[in-house]
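Before anything else, here's the structure in question.
Missing here: one protein chain of the complex. Every other protein chain is in place.
Up next, subunit A:
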């Protein structure tokens, strides 16, 4: 059930279906419409709904941010509290992404290549962070690492809490992108390398790692994007202390609650730009993989 609840993972590992797959992978043909009148009507209604729900509201953010001009951006970003929140979010997201690259690959390796009782349970537990409501994720972590910690670890309301929450919600991304690729790797190549005298480390470094790299990159990009936009799991756990444990999302929310939509939109548009960057990066990685596959 790899990728079971991986709402936000892409199928880098699975071989692309022979015909089409995701339409973005098809060869570019001349845009020729094959819509029947009924299908055209369906497309019209669907697009209307999509515009009202997604396109217009997202444009409203850009429009509101742009209406304030550069001065608005400068004012917002020069605010030390906002700047600290941005710094904290980016540095913690990078840290967590690094942890995920290492731990995610190790976990995927153990799930694919190792055999021990309870492996199936481990495989199911990996999906829990995807399924759990984010605010519950925060509560769950508070139960172990909060004020009444049974193991005496009091990380709540510190920077560690931010790391912890982000590591929790992003745990499945690298695991679920690397796992299917690892399953598909042809062991013949490894055996050939071994028979030619390559050591274990060399095989891992020269043969396994290069084929895992696109999947690891994709997983890392997804966890970075998720970490940078995380909100729910941090609310209870981090205490949202200004300049110390306050992340960007919390900052945007406090702008909204104060009614300063222009400032909120300015920060939000920066976050949207980062999200867009990640989507483009993923698309490039995905194309490279499907071209090779």
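As a convention for this text, contacts are C-beta pairs under 8 Å (C-beta built on N, C-alpha and C of every residue); 3 or more make two chains touch, one makes a residue touch a chain; residues count from 1.
Note that in this section contacts and distances are computed from a predicted model.
The complex appears with one chain absent; UniProt names that chain "Sulfate ABC transporter permease subunit CysW" among the candidates "Phospho-N-acetylmuramoyl-pentapeptide-transferase", "MaoC dehydratase-like protein", "Sulfate ABC transporter permease subunit CysW" or "Ion-translocating oxidoreductase complex subunit C". Shown as candidates are A:76, A:181, A:220 or A:271; the residue that touches the absent chain is A:271.
Mapped onto subunit A, the footprint of the missing chain covers residues 1, 4-5, 7-8, 11, 17, 19-24, 28-29, 31-35, 38-39, 42-43, 45-47, 49-50, 52-58, 60-61, 64, 103, 106-107, 109-111, 113-114, 116, 118, 122, 124-136, 139-145, 150, 164, 167-168, 171, 187, 190-191, 194, 200, 203-204, 208, 225-226, 228-232, 235-236, 248-250, 252-253, 256, 261, 264-265, 268, 271-272, 275, 278-279, 283.
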